[in-house]
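The complex is shown incomplete by one protein chain, all other protein chains being positioned as in the whole.
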Amino acid sequence: MQFTRWMKVLGLALVLTLVIPMATAFAQDGGEVEPLVLPEVDPLSVTGDIAIAGSSTVEPITVAMAARFNDDGFSGNITVAETGTGAGFERFCGEGSTDINNASRPVKDSELENCAAIGRENVLEFRVGTDAITIVVNKENDFVTELKRSDLIKIFTGEVKAWNEVNPEWPAEAIQLYTPGTDSGTFTFFGEAVLGTKGIYKEEEARTDALLAAEPTVSENDNTLVEGVLGSPYAIGYFGFAYYLANQDNLTAIAVANDVSYDEAENIVVVPEEEWTATESPIEYIVPDEETAEAGTYMLSRPLFIYSDASILAEKPQVAAYINYYLTNADEVVTEVGYFPVSTDVLNASKQAWLDAVGVEAAQ
Amino acid sequence: MASPSALFAVVFLGLVLGLNGALSIPMVAAKRGYSPKLGMSAGFAAGFAGTWLSALLIWQIASDGAGVIGSVVGGWSALAALRRLIPPREPQQNTLPEGSALHRNVQARHLRGGLTRVLFIASVVVALVSLATLVWTIVNKTVGYTATQYAIEPEDLTINGEPTGRGIDALSKNELALVLADGVRVARLRVFVLEEVVNANQDEFADLSPKPIKDVLRGQHYPAGLAELPFNKLDANQVASVLEANLSEAELKTMVMDEIVQPQLVKGWSLWESLTHKEDIEKTMHEDFPKARLEWHSWLNWRFVTSALDPRSPDATGLRPALIGSLMIIVFTILVAFPIGVGAAIYLEEYASDNAFNRLIQTNINNLAGVPSIIYGMLGLAIFVRSLESLTSGNAFGTSTANGRTIASAAFTLALLILPLIIINAQEAIRAVPSSLRQASYGLGATQWQTIWNHVLPYSLPGILTGTILAISRAIGETAPLILVGAATYLTQDPKGLFSNFTALPMIIYRWTTYPQAEFRNAAAAAIVVLLVLLLSLNSIAIVLRNRFSRRLS
Partner (left out) sequence: MDILIQQKSSLLAGVRSEELVLRKRFRRGEAFIQGFLFFCGFVTIFTTLAIVFVLGRESLLLITSEYVDGSGNVHTVDVLDFVNTTHWQPHRYELGVAPLVAATTLSSAIAMLVAIPLGLGSAVYLSEYASPRVRNTVKPILEVLAGVPTVVYGFFALQFMTPLLKDMFGMHTVETFNLASAGVVMGIMILPLVASMSEDALSAVPRALREASYGLGSTKLETTIRVVLPASVSGIIAAFIIAISRAIGETMIMAIAAGARPNLTANPFESAWTMTGYIASISGGDLGYDTLDYNSIFVVGLLLFAMTFILNVFSRAVVAHFREVYD
C-alpha cells in the first residue's frame, strides 16, 4: 500500500480525530498473528438482563449477536435501542442506564468526563468491525456513478441545489438530500471525512452547521433514508454499508475520488482532474467494498465499536459474558450482517482489553 | 406541455365546474322556457369545456400554475355567459309560475335534487370504498406467493466435513445426528437437549448447565460413559449422540431442516400479483432464483403470533413480545384509569354542586379529550420516564431494570390519555339513570354512597363498561405516546412485569413499515391484522358485556 501526497492529506485529516483506532485499523494483517482465544462462554449458565443503546449503524451487529446469544441458550433479556451514537453515550454516561453503547465513532473526552462523574471511570473500547459509509443514489439514476469529494462538499452543504449545477450534462432537477441524524456517528464521521477538519470546517460545530444548511431530510432511522433514496432518481444519501448491501438491487453505490487538498492557510484546494495522475499515487474513483474499506483507501471507511465499563463487567457477569461472546463471534456475524471484519491484531487488542478488565488470562 | 399534476388539476376543476353548471343552469333554463334537462347538459358542457379551453389557451402563453388559475376563471366565465346568453323563449313573469312554467320549474328543482342526492350518496360510497381499500391494502400484503431458497442445499450437508451427496430423506438417523454435530454450534445443540429432551424451562437453564449429565438427563437415554461429565462440557458429537438416543428420526430431520438447510425467503409477492401475474412470477423465479421454490404463504400464521422478534429476517420474525407488551400495558392502563375515571364521573354527576370549580373540572375534561396524544407522550416522558424514574423503573422496589422506559410508564401515560374519554362516557351512563331510582333509595334511608353503589352503578354499568372498552381500544392503537415514552426497538424476551422494558404492537408496525426490505411490509400487514382482530374482539366483548348486564337488570 503506497501513501501518496493526497493519501497523506486524507490520512492526516482522519488521524486528527481518530488517532489510535484508525491507525490500528489500517495496519496490515501480520499473517502470523495468532488470534487470542477468550475463555469459552456457556450462554446457558448466564442470567440477567443487558441494556444496550447507541448507533444505528452498529445496531444490526449487536442485534444479530443478541439473537445468536439467545439461540445458544442465554435466558436473560437484551434490549437494544437505536438512538444514535451521541444519544447513546448520553444514556451510557449521563443516565448510566445502559450497559453497553454501540458507537460508530470513538468516544469523546466530554463523554468520558460524564462517565467518570457517575462512577464509570474505566470505559472500555472494543473495536468490532469496519464500515464504509456508502453514498448512494437510486438505480434509476443513470447519470451519477462517481463523484469527486469537492462535488460532495458542494452537494451536501447546499452550495449547489440542482444536478446540472454539479455537471452541466446532468438534468436540471433539484437534488434531494437524505442524511442520518446529527446524533449519529455516521453524520459526524461524514462531516469529518468529507468536509475535512481544517480551515473553515475545523470545528465540529461548523461542519454540522454546513451539513444542515441544505435542509436535508434527517432521520436517525437509516431505513427511512433508504426508503427516501429509493423514491426518486434525483435523491442522494449516505449510510452504513450494510444498509446499502441489503438494498443493492435498487441502489447504486457512488465511487468517490478524494480531490481535495489544502494550501498553507488551510483553504480547500481542488486538484484539477488532469493533475490526478501527476502524483506518485494517482487520485482515482474508489468504490466501497471489502478490500478498499479494510485497506482504508476508500476515504469514508471507519471503525465500529461497542463500549462498556470495567465496573459494569465486574458487577454484571452477563455483560462480560456477552462481550466475550461478541468478540469471539465478531468476524462471522459482522460479515453476515454486511460489514467488514477487523484485522486479527485489532481484534486481539479488544480481546486483551476484555481480559484485563475481567482479570483472567487468555485461554491459550 | 403541462406537468401531470397541472393536467390532473385542470381535469378535476373542469369536473367541479361542470357539476356546478349542471346544478345551476337548469333553473335558469327552466325560467326562460327551456327543458331543464337540456339546461343541465348545457351547463355541464359549458363548465367543463370552458375550463379546458381556457387552460389550453393560457398554456400557450404562460406557465402551468397560471393555466390552472386561468382554467377556473374561464370555466366560471363560460357558466356566467351561458346563464346570461340563454334567450328567453317565453316572456318572464313576476308572479308564481303556472301551467307549463310550473311544470318546468318543478322538474328543474327535482333534477337538481336528484343530482345532489347522487353527490351525497357518492360521498358515502367514497367513504366505504376507502375503508374497503384500506382493508384490501392490508389483506393484499398478508397472503401471496413467496419464493424460498435453502441456505444449504440438502445434498450439500456434511458429515465430518465430507458432503453426503444425498437428499435429506436418504439419511439414516445416525447420519442425521452426525450432520447436526457438523453443522450446528455446540451451544445451540445443548439448548436443543434442554428444550426438546429434558423439556426444561428457560429459567432452569442456568441451574442445569453445570450439572453432570446423570442429573440433567435423569430418566432419559445417554451414553453411559458420559454420566459424570458436566452438561456444558459436552462436545458436538456427544450432544448429537444424546439427541439421537432420545429423539425420533422425524424430530432430527426437522432440526436439520430448521438449523442447517434453513429455507429462506428470497422474495414475496402481493395477493394481487399472485392472483393475476402468475406467469410473470414464474418467469422471475426461473430467471432470478432457479433454486428457489414457489409457495403459497400466509404471513399471518400461528408461528408468527407466537414466536419472538427477529429483526434479521421478515419471515422468521414473530410478534409475541409486542403482543404481550400491548396486553400488559392495557391491563395496567385499565387498573389505573378505570377506578379514577369512574370515580371522577360519579363525583361530577352525583356529588359536585354547580360551582365554579366543578364547572372548571368539567370544561377541563372536555378540553383534555381533545389534546393530541403526542402531548400526553411528552407528559409521560417528562414525568414518568424522567422525574419519577426511580418509581417507574422499579428501582425503588428493588428490581433492577435501570431506566424508566417501562410498561409502568407506558401504562400511566395511556391511562392519563384515556381518562377523559372514560369520564365522559361514564358521566353519560350515570346521567341516564332515572332519578326516581335514587329518590326511592334515599326514601328508604340509604346514604348517598349506598345509593350510588347499590343502585346507580349497577344500572349504569353496561354504559360505563362500553365506554371504557371503547377507550381501551383507542389506547391499544396509540403509537405516538409510546414513541415518546421510549418503546425499545428490539427485545429478546417477553416483558415480564410492570418494570420491564417493552415494545407494543403498533410500535412494531411502525418500525416494520419503515424498514426498506419489502417483505417487512408483509410482516407489518400481518401485525396490523392481529391488532385489528384484537380491537374487534374487544369491541365484541363490550357488546356481550352490555347485553349480559342489561338482561340481568331488566
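Odds and ends about this structure:
By letter and in written order, the chains are A and B; residue numbering begins at 1 in each of them.
Criterion: a contact is a pair of C-beta atoms (placed from the backbone, for glycine too) under 8 Å apart; a residue touches a chain by one contact, two chains touch by 3 or more.
Everything quoted here is computed from the prediction, not taken from an experiment.
Across the entire complex, contacts from the unshown chain go to A, B. Within the set A:45, A:104, A:157 or A:221, the residue that contacts the chain not displayed is A:221. From the set B:254, B:276, B:301 or B:450, the residue in touch with the chain omitted from the display is B:450, counting the whole complex. Among B:130, B:201 or B:390, the one in contact with the hidden chain is B:130.
Only one residue from A:232, A:261 or A:311 touches the chain missing from this view: A:232. Touch with the chain omitted from the figure is made, among B:62, B:80, B:122 or B:250, by B:122.
Among A:82, A:131, A:151 or A:294, the one in contact with the hidden chain is A:82. Contact between chain A and the absent chain runs through residues 53, 56, 81-84, 86-87, 90-91, 94-95, 173, 176, 181-184, 203-206, 208-209, 212-213, 215-221, 224, 227-228, 230-234.
In the full complex, chain B touches the hidden chain at residues 3-5, 8, 109-110, 112-113, 116-117, 119-124, 126-128, 130-131, 133-134, 137-138, 141, 339-344, 346-348, 351-352, 358, 360-361, 363-368, 370-379, 381-383, 386, 416, 419-420, 423, 444-450, 470, 473-474, 476-480, 483-484, 486, 506, 509-510, 513-514, 521, 524-525, 528, 531-532, 535, 539.
Simple rule for what comes next: only the chains that are shown with their structure count from here on.
By the touch criterion given at the top, residues 185, 187-188, 190-191, 194, 202-203, 205-206, 208-210, 231-232, 308, 310-312, 400-403, 486, 488-493, 496, 500-501, 514-517 of chain B touch chain A in their complex. Contacts from chain A toward chain B in the complex involve residues 42-47, 49, 51, 59-60, 63-64, 66-67, 69-82, 91, 95-99, 221, 223-224, 226-227, 230, 243, 246-247.
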